[in-house]
Each structure stands twice: as C-alpha cells, then as structure tokens.
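Every protein chain but one is kept in place in this view of the complex.
Letters are used for the chains, namely A, B and C, taken in the order the chains are written, and counting of residues starts over at 1 for each.
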C-alpha cells in the first residue's frame, strides 16, 4: 500500500461512530430494515465543510463498510463532457460512486444542504401513483407536518400549513433527473423533498440528523396519506 | 466540570438497566422500531417518588443517551407566566425538555401516574380520522381489552366492557393540549388514554411497565379497530 | 437462601440455550417482535418427560428471564375446588403462573404435545371475525398447508388437503376456555390448532420446534386467508 493510499484511507477510517463513513454504513443498514433501500437502491450522503462522503452504486446498502465510501472535495465544478468529477478517495474495490451523486449535489448547491437521502419507500411510490395527475402530493392537518422544514432547510412548518411535495417524472437513467429535480426545487422553494414518479423520494437537510428526521416525517405523511386516500378520506382540509 | 454538575450527572448515571435514564433510552429505541416515535416525535417519561425523568424535545428518539435526560423535582407548582419549571438537572447539550412535559404532568397530577407514553402510531391517527365525528374510539368484545385498566390506574377492564378512548382536537402547539386533555381526563374518568386528532395518543400507568403494556394493548385495539372498520365490521357489539 | 430454594432454582438455571427456561425467554422475545404477544398476552410452554415449564401471567413477554419460570411435575391431576396445582418451583417474585396453563394442559393430555403456543396475532383475530359464522377457518391449495400436521402431532397435511381450524367462543376468563377447547379438540381430531373468537389461537406440537413452526405456518395461512377474503378471492377451491 502506497503512502498516498494510506492517506486516502484515513479519510474514511475513524473510531468515532459519528464519522460520516461510519454513519453512512450504519444508517444505510437502518434504512434497509425500514424497506427504504432494498435491492441496492437509495442511500444517504453526508457533506462536511469541504468534503462529500458518498456510498457506491449497485451494492447491498445494508452491507456497506466505511472502506467502501467515496470522498469528494466540495465545492467543485459540475462534471461536463470535458471534465471529470474530482475525488479525494475512491475505494479499492471495483466500484462506481452512487448514481444519485448529481441529485445529492442539487441539494448541496441549491439548498446548501449537508446531507441528502434517497429512498425507494413504497409509501413514496404509491403516493406518486395516487397523486400522479396533480403532480403534487398534498396533505394538511397532521401533527407530523411540524417535523418538516420549509424548503428542507428553513423553519419548520406549522400544523396549519399544507405540506406540498412536487412529483417529477422518472427518467431511464438516474443522473438525468438532475435538471428536472433542480427545476422543481427552484419552482417550489418551500418543498422539503422531491418525489420521483414510480421511483421514490429525495429529502435533504442542514445535517444528517435533520435529513433523516425529515425523511421519517415525510415517509410517515406519505404512508398516512396513501391510507387516507384508499379509505376515501380527503388528505387536505379546507377549513 | 464543577462539583454541582457532577452531582447532577449522577442523577442519570447508573449501571442498573432499570434506572429511569437507562430505561427511557432503551424504551424509546424500542418504540422507534414499532413506528411510534419516528421523526423525533413521541416518547416516554418516568416518575419516581420525588423525581421526573424526561427526554429532550426534537431529538432522534432511538438515539437518546442517559446523559440527555432532564430531571425535575416532583411535585412542583405549574409554571406560569411568572414562574419557571424547576429542574434538578439539565443535559449539557443545547436541549429543551420534551414539549410533552405539561401533558405528561397531567397524567401525574390527575391520575397519580408514574409514567406516561406518547406515540404518533398510525393506528392511533387512523382511528382518530375514522371515529372523528363521534369524538370517541369505541371497541368491544376483544380479549385485549382485558389488558387495559379503568382510568389507566384502576382495575383492569373485563372482556364484557366496552373500551372508550376520547378524541380531543389537536392544537398547533403541543403544550396547548394541556387544558383539553385535562378536561377529557376529568370528563371520562374511566378512560385509560387520550387520543389526539390527526396526531397520536397519550397513555399512562402506575409504573413504566403498566404504561407500556397498556400502550401496547390500546395500540393493538386501535389497529384491529381500524382494520374492522375498513372491512365493514362493527367494532361494538350490542349483545 | 435455603437449600431447597437453591435446588428449585437449579431447575431453571442452565448455560444450555436449549434449556426450556432459556428457550421460553428467547422465544417469547422473538414472538413479541412478530406482534404475537404484546401487552403481556400469549406465550409458549414447554414440557419435558416429567416437567412443565411455564411463564408467569401478566408480565412483559419480551422481558422474561429464566428465573421467572414456573416448573410443574407432569403428569398431575387436574386442580379442583379441593386440590391445588402442584409446583416444583415458583419464582421468588410475586407472580402467578400463566392463565393459559389449563389450556396448555389440554394440549399435553389430549394430544400428548410437548409444547403449546398461544398468540394474539391480529391475523388470527381477523380470521375469527371473517369466518365467525362458519365457526371454522378453511383454506385449501396453499403450499404452506404442508407445514401443518394432522391433529398437530400426526403426519403433515398434503397440498391437496383443506386446512380446517375450529373457532370457539371467547370467555371472560381465560381458564374457562378449557372445556370448550377440549370439546373442539375432540370433535375435530385433525385440527392442528384452536382459534378463539376475538382473541387468538392455540397451537401445539410434539416438541417446541414443531409447535413453533406450525404456529408460523398457521399464522401465514390465516394472514393470506384474510388478505384473500378481503380481496374477494375464495380461500377454498372445489376442484
């Protein structure tokens, strides 16, 4: 092992359970148990002041180890046909960074987020199907709305606010969601997440705790919204 | 660290797994796995003879550590515009006590409870929606009714009793539920818990074991009640 | 601690994870996670050649410790108004043996079972409601039927057999189910379990493994049966 590689490995090696490389491994295993990231899909990325930690693409998310994590410098210019994404560390295994990387980056650049979560929760997918025509999931008068922040990074919503989560169309390649996600984030600055039709949801936050707890709140609201709709109950009250 | 702080920390430091500070941490993690306290909501408080142990507000309930716990003397006068709540110990972190504190206090003062649990269980929320007009969840002829105590602190109900759990309206601020919860507890002295519309449930007991097992029984009954109602089965038999 | 007590404690003290006292603790915790024994209800008892191991009544089933277990000699005469049940060991705590004891005993004496399980699974309760009129749950043409033994202790059923589980009425006191359970077991000698209306199910087997795996098969069949009925699919095919 060369000295440079040892330096790179140090970026993901820590006894601190709150180190991003350890957290990503632990949280992905926890998300697997929730049914959010089965079949290698979904995950979480974490950004510190000047570094981004991202899991590999196409691996079992409940079996990630810290040594599998990619580290990228932040900020950096978008990769283009003529430039590559810059890495501080790539895992030794034959791995590629998560296909969600450009989507996670949207959360960093547009909302200054420090963490972004992507799930394939069936609650999210069912909601995109049941609210497909409106292209917007809406629910009001639920206590759990208070756990969601305006824009994902602002003050929390009030119980009297109606939660709105835009639904964008899916694309055959995950990376190609980048522009429509960006567009939806700019068109709906109060949205705390973006639903992707027949696919899942992206949620972000100022730190991993806020990203995670907002994902839990949104998933709860999507689940109860789907149950209410199937039971014939309106999810938005006009009172 | 000053001597007084060491004394304060001793209030939540114990190798006994049944110490309230340890129990709150463990039970909240268990409730998280049941889907009762996701998104930082809900929790449990425990009162010993002269002390109340309460978790912080707005934290991930499955990651609470004993050092995060607040300790308050009991009894104490209600805080008013001119008086503050009195604490024996506040965690060093920048934390506020659970917003459920005044609601938990209702259970202590009105029913002499030693523990109170608040969940956002979707079974509870769905029941408040399906029994919204009656402002009362009712179910009869279920074995699990026998696990619920009259008033939450009396003898257990019989299989032949009809369980009734009042539903109060939600308020934008959790603290503002205090008066309507108190009113419902006094109007329905046999009720073992209070449902909050579009929000969740409060359940109490003579000790943490009784509070927890009654919460399990009520959650079971809310779940089966919702299933029965959606399947077109009556939840109360008049026989 | 007297010598006799030490002798008694030895009955439930073992480093062998397959000792009945250890198994009951472990299996009850596992059943709790399946939602079978929440709210202190339900459980499992295990009989060796000449001893019966039974958990206490009214305790949190996921927190049982081997030292909480009752040990009884087997066989023994039924307790009557003039005779008491005989114990080899009672836990020191102020505990009473499970209220299921006479029901478990039915399985020992009528079917020569060595283990009996009682659950409050919602699949069982929903099935008793949806098949209430027939007083019999029936399902055919399901692979899982092959995991169920005729009478609970005979050869396994074939895929071509129709599974039938009788439903008896519930009684306010668990003990009072004894006679109607006995009657149903004798009337339906092929039944591998007895459903109790609005309450749960009793399942037994030649050993704890067979009792447990048959409970899993029956619970699976009750769950899929309820799903099929609610989806308008017939659970019995006449072909």
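Keep this in mind: contacts are C-beta pairs under 8 Å (C-beta built on N, C-alpha and C of every residue); 3 or more make two chains touch, one makes a residue touch a chain.
What you are looking at is a predicted structure, and each value in this text was computed from that prediction instead of being measured.
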item	value
Visible chains that the absent chain touches, using the contact criterion stated earlier	A, C
Options A:39, A:154, A:189 or A:234, residue touching the unrepresented chain	A:39
Selected from C:10, C:93 or C:233 as touching the chain missing from the view	C:233
Hidden partner interface residues of chain A, rising order	38-41, 60, 120, 122, 125-126, 129-130, 170-172, 196, 198-200, 230
For chain C, the residues touching the chain missing from this view	141-144, 147, 158-160, 209, 212-214, 216-217, 219-220, 223-224, 227-228, 231, 233
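Operating definition for what follows: only the chains that are shown with their structure count from here on.
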item	value
Between chain A and chain C, centroid-to-centroid distance (C-alpha), Å	45
Averaged-CA centre spacing for the pair chain B and chain A, given as whole angstrom	32
